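Got a structure for you, written out below as structure tokens; questions coming shortly.
What you see is the complex with one protein chain gone and the rest in place.
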Amino acid sequence: MSRTRVVLIGAGFIADIHAECYHRFVPDAELVGVYSRSEAHARAFARKHGIARWFIDLEEALGQPDCDVADVCLPNHLHARVTIDAVKAGKHVIIEKPLCLTIEEADSMIVAGRAHNRKLMYAEELCFAPKYERVRQLVREGAVGSIYYMRQCEKHSGPHSDWFYDFDQSGGGALMDMGCHGFAWFRWMLGAEAKALSVYAQMQAGLIHGARTRCEENSLSIVEFDRGVVGIVENSWAKLGGMEDRIEVCGTGGVVYADLFMGNSALTYSEKGYGYAMEKAGPTQGWTFTNFEEVFNQGYPHELKHFIECVRNDRTPVTTAEDGRTVLEMLNAAYYSARTGQKVSLPFRPTVSKPIDLWLGSANASSSIRL
Amino acid sequence: MSRTRVVLIGAGFIADIHAECYHRFVPDAELVGVYSRSEAHARAFARKHGIARWFIDLEEALGQPDCDVADVCLPNHLHARVTIDAVKAGKHVIIEKPLCLTIEEADSMIVAGRAHNRKLMYAEELCFAPKYERVRQLVREGAVGSIYYMRQCEKHSGPHSDWFYDFDQSGGGALMDMGCHGFAWFRWMLGAEAKALSVYAQMQAGLIHGARTRCEENSLSIVEFDRGVVGIVENSWAKLGGMEDRIEVCGTGGVVYADLFMGNSALTYSEKGYGYAMEKAGPTQGWTFTNFEEVFNQGYPHELKHFIECVRNDRTPVTTAEDGRTVLEMLNAAYYSARTGQKVSLPFRPTVSKPIDLWLGSANASSSIRL
Amino acid sequence: MSRTRVVLIGAGFIADIHAECYHRFVPDAELVGVYSRSEAHARAFARKHGIARWFIDLEEALGQPDCDVADVCLPNHLHARVTIDAVKAGKHVIIEKPLCLTIEEADSMIVAGRAHNRKLMYAEELCFAPKYERVRQLVREGAVGSIYYMRQCEKHSGPHSDWFYDFDQSGGGALMDMGCHGFAWFRWMLGAEAKALSVYAQMQAGLIHGARTRCEENSLSIVEFDRGVVGIVENSWAKLGGMEDRIEVCGTGGVVYADLFMGNSALTYSEKGYGYAMEKAGPTQGWTFTNFEEVFNQGYPHELKHFIECVRNDRTPVTTAEDGRTVLEMLNAAYYSARTGQKVSLPFRPTVSKPIDLWLGSANASSSIRL
Partner (left out) sequence: MSRTRVVLIGAGFIADIHAECYHRFVPDAELVGVYSRSEAHARAFARKHGIARWFIDLEEALGQPDCDVADVCLPNHLHARVTIDAVKAGKHVIIEKPLCLTIEEADSMIVAGRAHNRKLMYAEELCFAPKYERVRQLVREGAVGSIYYMRQCEKHSGPHSDWFYDFDQSGGGALMDMGCHGFAWFRWMLGAEAKALSVYAQMQAGLIHGARTRCEENSLSIVEFDRGVVGIVENSWAKLGGMEDRIEVCGTGGVVYADLFMGNSALTYSEKGYGYAMEKAGPTQGWTFTNFEEVFNQGYPHELKHFIECVRNDRTPVTTAEDGRTVLEMLNAAYYSARTGQKVSLPFRPTVSKPIDLWLGSANASSSIRL
């Protein structure tokens, strides 16, 4: 069976990670092209990763006849349109988180996928991160009894690219960027049968990024699930000292703690400093928590390998566009809760052009909000 | 200058800790008596700690003429009455957390203290725990810039004594028992000028203690302070594996993490097990986090020494009955928020006979609630 | 280019790990056969790993014409003979640690490899463990200045298979089993130009395995390198609580600590226990350090992938049979030092039928020792 051919749509930070993963860990896939709107980026990326073709025309990129999969690594506001174009061009599509900016977009993506019989995978790598996946397995084995409480946090000092700061492109700040991880991971831990009942959230802005953004820089969200389970997600663009990604699972028969970055690291003291310690770690003089195989430990290879196997064996991905849509609904509820100071019940289907409008309100919104 | 004479009112878990502290770390104090309603307890306690007199009559205990201080270590619902009796008997009083069950009680205590010119100290040992106090100092030095987020959690597998399970005696469950620590500590970290604006909370019951209690066994509270600071407190009576007490302080210039129990411990693997690893740690076979000088590390000696010095030098304690009342108000707001699903603004002055009524509602309340 | 075909010689603990690695991480290799002297083992192993052919005749296994590589996972005393047979049969060979039992064997293996122009790789996975490899890279970047001291320890509660207990098959105990890791890793850290000058060692026997073995159960070895560098290796078959594998690198400009097992783990408290926490961890009730991707984190995939690439691209492995021979010489010196209480200078070329004889002495030796 020949290799599954993949075109990368995007040439930024996350596209780079995906390219490394296909190359090292997904032998059944072959990167056959890369798209960027910048010719220089496209060309450099293709050369760096040994990809034969590069494109600055999206239609052309998606139109390659000998290609099976489009891997969408673009800014959030482009996810829906590009995904729909890709399935129309006959591609199976894997879409980086968050799925898109609105529920309407999500619905259109799902409809398009079904109409063209193409698979859509929502790329939630936390559901594949090997340490967290090990935790999930032991919970399934009954190690901690029944889960009643979970905590997940992902925090760092700010986004990789400037487009995140612009809520018209990103849809929101730290919560939009990373809260999606926690929400998806809770659902993965609890299993398909779990139902989120409500979301409460608190946002903080203007912490360390000044005029660069009006997005929230720190957020705290509480999700209630049926069967009495509570989950809390903490996200930040204002946490210095490198990436933090931790989980905690409390059950009636025990507890598990896992830390994805500092918890895997070597501990280094360096008078002079050195090249790189950890994603967004800052200077490396003094003590640092040195990471290794960061991409593997975050589950990207496992995620991409899974999608390629789904495509090759006609199976449904463990995280689908429907999951992405549910997470988006929870993000919407969180933003709205931050405005009202009330727990927001699910389902919650406001009409709004981007999630953060629900917090900042109509005066700031680029469109009217209908709840 | 002769030693300051103290009578211990109570002979349970916390009284035992206080007695050890006076003996080892507060040479300026002398324990001259102990009260328990049980003669056996009073007698045994006095013998264990070398205390000359024991009492089963409270009036007699408080009436000792040659005694300066009453240290109140009784169930929560007795705090107010005994404190007032004690100041009437001319004692300075240190009262274990939480201060009492109602704002009205708190007011009466404060009024009585002033009327008789006696000092009241609210015994919040977390404001004295040396690791946390070191953190506070470095924050004051500017180590982490401006605080915008704090987290404190205290969790274990359930209370020391059965009276905690009975909300008529305790006033509430895990939140009442331990949330008071987090609320007080936030205020201590931010300084006298900080003002709590609102509280949101989530409660969970029926986790591992079954019919023994109707109190919340797990809780999560969010406090908003002015200047945009947010604090989160996690409390549990359902967390197995021993005590957990952690803090996290996020500022615009850095972050600090501290862990009071596991974070100080020796790490032991024992095939056969041994006597004691940590408060509420359970069996000691396999891996355990062995604690040492637990009482010192929690700040009890520093707290008691501070009060004795205040009494001797006529100074105001760093945590007063007023602080205890403010914390109680926050506890009230948290319970009410858990019932309404809304952020509760402060000041919040409901008339209720105990905080948990605000969550369980009037059907369960032993009295009507007036907001 | 077609896949490189590999026959596994051995079907025990380590063969199982290798099979998993080829399957998941080395797409350029294909397992075409497995040998075990036990038909049941061979058959079961082939079925488990989807290998087409199994053998109980070694000659037949090595004689497959369409196979490029033999991967030797047999007890130590068989390494030399099987390796030589394999190269004669035209295979490139990767040999599990330690290389063999005597310097003479090592020389014969090397001579045979050269005579038949076949590659020999010494399978020292610690030189590929990603956390340790990251440490090596940062040392190369100058993060800690000049190394002057290193520590490596590998400890657990005893071997996987009974043959390790029999020194005629294993050549020695904890040191022979695991000291080879530390010795090889020191050399890898310091680079090809480093020269070991002397070895001192201390052995302890009869700790927890009773009559099952006369081998050392705990050992401590000190290696002096030129340029004044000192390394210490600690090994144990008597350390309860699961695998321990740690390193420490001290330089004139800093220090690095890394822990391969506990240092990557999730921390679990389980009342009931669960299936598996970590290699040799014992019961899983109470606190455990839960590992994940253990095989990956130990570097096995990287090691095997490297060898397959060497074979395909005609390059020299980073750990050769010559490295294995040097490590064996250091092991010999360590055993002899334990007997004499003196530092043993290198080169050290005793004639002895197995390393442990140099410690236990001629009375216990199955052959005479000639220094």
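By letter and in written order, the chains are A, B and C; residue numbering begins at 1 in each of them.
Definition applied: a contact is a pair of C-beta atoms (placed from the backbone, for glycine too) under 8 Å apart; a residue touches a chain by one contact, two chains touch by 3 or more.
Remember, predicted model here, so these are calculated numbers, not experimental data.
Participant: Which of the chains on display does the removed chain touch in the whole complex?
Facilitator: Result for the missing chain's touching partners among shown chains: A, B, C.
Participant: Determine which one of C:S108, C:Q169 or C:S198 touches the chain that has been left out.
Facilitator: Counting the whole complex, the residue in contact with the absent chain is C:S198.
Participant: With the full complex in mind, choose from B:D107, B:E133 or B:E279 the residue touching the hidden chain.
Facilitator: Checking the options B:D107, B:E133 or B:E279, the one contacting the hidden chain is B:E133.
Participant: Could you tell which one of B:N291, B:T320 or B:S337 touches the chain left off the display?
Facilitator: Among B:N291, B:T320 or B:S337, only B:N291 touches the chain that is not shown.
Participant: For the chain that's not shown, point to the residue among C:T252, C:T316 or C:T351 touching it.
Facilitator: C:T252
Participant: Even though one chain is hidden, which residues of chain A still touch it in the full complex?
Facilitator: These residues of chain A touch the chain that is not shown: 240-241, 269, 271, 282-283, 285-289.
Participant: Taking the full complex into account, what residues of chain B touch the chain not shown?
Facilitator: Touching the missing chain: residues 25, 27-28, 130-131, 133-135, 138, 141-145, 253-258, 263-275, 284, 290-293, 296.
Participant: For chain C, which residues lie in contact with the unshown chain of the complex?
Facilitator: Against the missing chain, chain C presents residues 148-149, 151, 198, 200, 202, 204, 206-208, 218, 220, 222, 224, 228, 230, 232, 234, 236, 238-241, 250, 252-255, 341-343.
What we mean here is this: only the chains that are shown with their structure count from here on.
Participant: Please tell me the distance, in whole Å, between the geometric centres of chain A and chain C computed from their C-alpha atoms.
Facilitator: For chain A versus chain C, the centre distance works out to 40 Å.
Participant: For chain B versus chain C, what separation do you get between their C-alpha means, in angstrom?
Facilitator: Result: the chain centres lie 55 Å from each other.
Participant: List, in ascending order, every residue of chain A touching at least 2 other chains.
Facilitator: Those would be 253-255.
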